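And then chain A:
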Amino acid sequence: MSATKAATPGPREIAARLATGLLGGWLFTCGFVCLGTVLLMRGAAFDFEDAQSLAFLLAFLVFLIVLLWSFAAARLARTASLLFGSGALMTALAWWLSHTP
Partner candidate 1 sequence: MFKTFRLSMTWVHTWFGLVLGFVLMACFFFGSLSVYDREIDRWAIPASRFEPQPMPSFDRMLEPAFRTIKLDAATRAEAQTRSRSPLPETLPLHEWGAYTTHRDPVLQMWSGFELPDPKDPENDHAFGSLTLDPRSGTPLPETALKIGSRFFYPMHYSLHLHWMDLGYWIVGLAAMAMLAALVTGIVMHRKIFRELFTFRPRKHLQRSTLDLHNLTGVVALPFHFIFALSGLIIFANLYFPVSGTLLKPLAEAHEKAEIARSGLPEHAAGIAAPLASVDAMVAKAQRRWAARGMAGEVGLLSIHHVGHANATVSVYRAGTDRVTLTGEGIHFKGSSGTVIREDEAVSAVHGINDFITGLHLQHFRHWMLRALYFAGGLAGCACIATGFIFFVEKRKRQHAKQGKAGARWVDALAVTTVTGMLCATVAMLVGNRLLPADLPLRGDWEERIFWSVWIAALVHAFWRSAPVLQGRIAPAWREQCWALAALCTAAVLLNWATTGDHLLKTLSMRYWPVAGVDLVLLASAWLSMLAARRIGRREPKLAVDAAQGEPVHG
Partner candidate 2 sequence: MADPLLLAGALLLAIAGMASLALSMEAHWEQIGRTGPPPRLLLRTLGWLGLLLSLACCLAADHVSMAALVWPMTIAAAAALVALCLSRLPERPRKPSPPPPRT
């Protein structure tokens, strides 16, 4: 992003930021909730409901942070790959852990 970039962003950039922030953010938070729940159950001996509750209590603050980051970040591609990538990874890991004893 050069310093001479126009003050108002174009529609494509806005769409990309929104997709990253909202969809990527939601996916990342979903992964956080799933993996957080499973890890709390395994690592801290929480029961399912307590583990999920704690994950939910933090989830929306996590979502808020990644949402704002998607708009503040200088390099969107890096943010997007991080959010979508780790979101998918955390979700997959949580699914695998919950289906294995």
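Quick note on selection: all candidates are chains of the complex that A comes from, given by their letters.
Convention: a residue touches a chain if its C-beta (ideal position, glycine included) is under 8 Å from a C-beta of that chain, and two chains touch if they have at least 3 such contacts; residues count from 1.
Bear in mind that the values here come from a model prediction, so they are computed numbers and not experimental data.
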{"item": "Candidate from this complex that touches chain A, chosen among 1 or 2", "value": "1"}
{"item": "In the complex with candidate 1, residue positions of chain A that touch it", "value": "1, 3, 5, 9, 13, 17, 22, 29-30, 33-34, 37-38, 41, 46-50, 52-54, 56-57, 59-61, 63-64, 67-68, 71-72, 76, 91, 94-95, 98-99"}
